[in-house]
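Here the complex is missing a single protein chain, while all its other protein chains stay put.
And then chain A:
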Amino acid sequence: MFAYIIKRLLYAIPIALSVTVVSFVLVYLAPGDPLNAIAPADAPEEVIVALKSAYGLDKPVPVQYGLWLLRAVQGDLGTSIASGRAVTAEVLSAVSNTLLLAGMAALGGVLIGCILGALAGYRHGTWIDRVATVVSVIGVSIPHYWLGLVLTIVFSIWLPWFPAMGAGPGGSSEWLWDVEHLRHLVLPALTLSVIPMGIITRTVRALVADMLEQEFVAALRARGLSAIAIFRHIAKNTAPTVLAVAGLQIGYLMGGSILVETVFAWPGTGFLLNTAIFQRDIPLLQGTILVLCMFFVVLNLLVDILQPLIDPRMGRG
């Protein structure tokens, strides 16, 4: 088991490296010149050259990548062109906000998804199953920026229960665990939780329904185990797959919340990414993409390590 973890950790290194290459190069494939954003269109040649060398844009791309990587591993992602502040600090503050939002959404989505899915699986073919299926299909297919707007209209405008903008009163991005801040969290977290909820419901429903048909469940009943004890067996058998699906969903939530964070002006990574794209703020863009990609790498690593701890048949290869 220990050897497996070490091996899996070593695998993560080349994956992480290729992620850095992609996140660095992708930005160069996008049309437009970053200097357009800071230098006036009629700036004299010397000013452009001076700016280029100041940002290191005059060197060949591989050299730029090398220098960038060297600084990145030391925690320095450069300076934002638009705001002039350190990218690392900006990204970290956005990441903590997004983690909070995605964490809440994932918690709610996975929890409700598991409960609905298990109910539907156990009551396969009954009205409960049909209701759960409809809910999960709606959850998966509804565009969530639209859902965000509808929730805002209903719970923010018609019924003034929850605020619709920002992560706290007065547009501050500093998070505090108090009622006022939690109220800001409700609508965006609810909106975001709908997709993982739908996907987890579908996954759990299919797994549980399939599991109940298996010979070993009949064998468990033949041993005289109670319904609760049998449920424990089913839960442990479905857990590895649910974990894998949930891990991917949380990864998507970390970066996929661009639209929702924009709708609710939530100061997270999605919002930051959106800003960076429109301002052609290349260091900020690269830094944000890199951090988001690293989340995927780390999440997958965690799932890969957790799975064989639950199911002994996995991860012995």
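Keep this in mind: a contact is a pair of C-beta atoms (placed from the backbone, for glycine too) under 8 Å apart; a residue touches a chain by one contact, two chains touch by 3 or more; residues count from 1.
Rule of thumb we're sticking to: contacts and distances are computed from a predicted model.
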Task: Hidden chain of the complex, named as in its UniProt record, picked from "RNA polymerase sigma factor", "Na+/H+ antiporter subunit C", "NADH-quinone oxidoreductase subunit N" or "Peptide/nickel transport system ATP-binding protein" - done: "Peptide/nickel transport system ATP-binding protein"
TODO: Could you tell me which of A:Y28, A:W146 or A:F216 touches the chain that is not displayed?
DONE: A:F216
- [ ] State which residues belonging to chain A touch the missing partner chain.
- [x] 214-216, 218-226, 229, 233, 236-237, 310-313
